[in-house]
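Pasting a structure here, questions to come.
All protein chains but one are shown at their positions in the complex.
Entry: subunit A
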Amino acid sequence: MFDNLSDKLNSAFKKLKGRGTLTEKNIEEGLKQVRMALLEADVNYRVAKKVISDIKERALGQEVMDSLTPGQQVIKIVFDEFTRMMGDSHKGLNLEGRKPAAVMLVGLQGSGKTTTAGKLGLYLRKKGKKPFLVPVDVYRPAAIDQLKKIGKQLDLPVFPSTTDMEPLAICEQAVAMGREKGYDTLILDTAGRLHVDEALMAELQGIRKGVHPSEILLVADAMTGQDAVNIAGSFDETVGLDGIVLTKMDGDARGGAALSIKAVTGKPLKFIGMGEKSTDLEPFHPERMASRILGMGDTLSFIEKAQEAVDIKGAEALEKKLRKNQFTLEDFRDQMASVKKMGSIKDLIGMLPGVNTKQLKDMNIDEREFVRIEAIINSMTPDERRNHGIIKSSRKKRIAKGSGVTVQDVNKLLKSYTQTMKMVKKFNKGGMRSLKNMLPF
């Protein structure tokens, strides 16, 4: 519904120009937009309500900082609150206690437990552990085969479960076998079950009492809707959770379930699943999740990536140029070259807060066009590069010919350059200080 919360907030706060104080009245409309964004992102209704009232309390009476628009200020407050809520920087797994330690994966059907079991196996082996995969799902057709095949692919040992065994017996025998063979970490892949299925929930309690796992992780789908609170709440109450793994994060779900689950269980979000490959397991980052839920793009990843690719001195010089609106086509070309090193340009620009995703679509950035754009700019004279205003039709023809493209292509480039400049000017007005750490140039 909303492509970008920042845009919405900025328009909601239009009346509140420049310096001002956030009051009950002027913040109301903005918070409405935040609430809508949260619900659209699948944050649970009650959780959203609570978050909004907390944020309101925090925001009231705050002065709008010089460097920020009121909209940005509210986003900052919301963002900080979310980050705090989803909190705890990544702690990894706690594998203390009796050996072999066991990590038990629980969750609904189809949430991604078996795939996650393989990923965790690989992750633990990289950490120097000796993992042992244990198929405990004796119900779903071919579930045991699935984990056995994954084990084979990854060259990880798998306990030889069969469908006629009791789940608890499997776990106990796997512990014994693990000890005997020197495997230090068991990964128990339990069957998917509904949190309202009393018999199957009791089965999990039995396993918990029988083998005392060091970590019981809820594997939850990032696309989960409002029911996330019921699911996570029930699993936590009946089985007791130590952490959460959020799967299918490589999709386009906003992932409000993360906030709901955290709010209801208070348990740390530990990992995210980013794909079907066994290496696609990443530590959870609260700030990134906060931006994602808010639809703000992945500000932090952006900054990280940008920092990797851009040298500081060059960046400072560029910032000056940008601030004075002296960003020439030459700079445009150079920046494109350094941005290219960072990955997909659309992804990168999309990560910037304040960038309207619709506008982005119109900009039509095609990676393959980089080469062409470079060629076009290279065909210009230095004068033309520094002052694009002088490029009229005869010059366009010459440039097109020199770079082997059509005049239309030259026009397209000039248009996208001027659009970028417009965007930059807008940023300059909005307060360069808040942005200087985010721009790659």
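Throughout what follows, contacts are C-beta pairs under 8 Å (C-beta built on N, C-alpha and C of every residue); 3 or more make two chains touch, one makes a residue touch a chain; residues count from 1.
As a working rule, contacts and distances are computed from a predicted model.
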item	value
Candidate names "Signal recognition particle receptor FtsY", "Elongation factor 4", "3-oxoadipate CoA-transferase subunit A" or "ABC transporter ATP-binding protein"; UniProt protein name, chain not shown	"Signal recognition particle receptor FtsY"
Hidden-chain contact residue, picked from the options A:Q153, A:T406 or A:Q419	A:Q153
Per the touch definition above, residue among A:R208, A:R254 or A:K267 touching the missing chain	A:R254
Touching residue (missing chain; options A:L60, A:A142 or A:A202)	A:A142
Residue in contact with the excluded chain [from A:G61, A:G110, A:G182 or A:G266]	A:G110
Residue touching the undisplayed chain, where the options are A:N26, A:T83 or A:N230	A:N230
Candidate in contact with the missing chain, chosen from A:L60, A:A169 or A:V196	A:V196
Positions on subunit A where the hidden chain makes contact	1, 36, 39-42, 44-46, 108-112, 139-143, 145-150, 153, 194-196, 221, 223-227, 230-231, 233, 248, 250-254, 256-257, 276
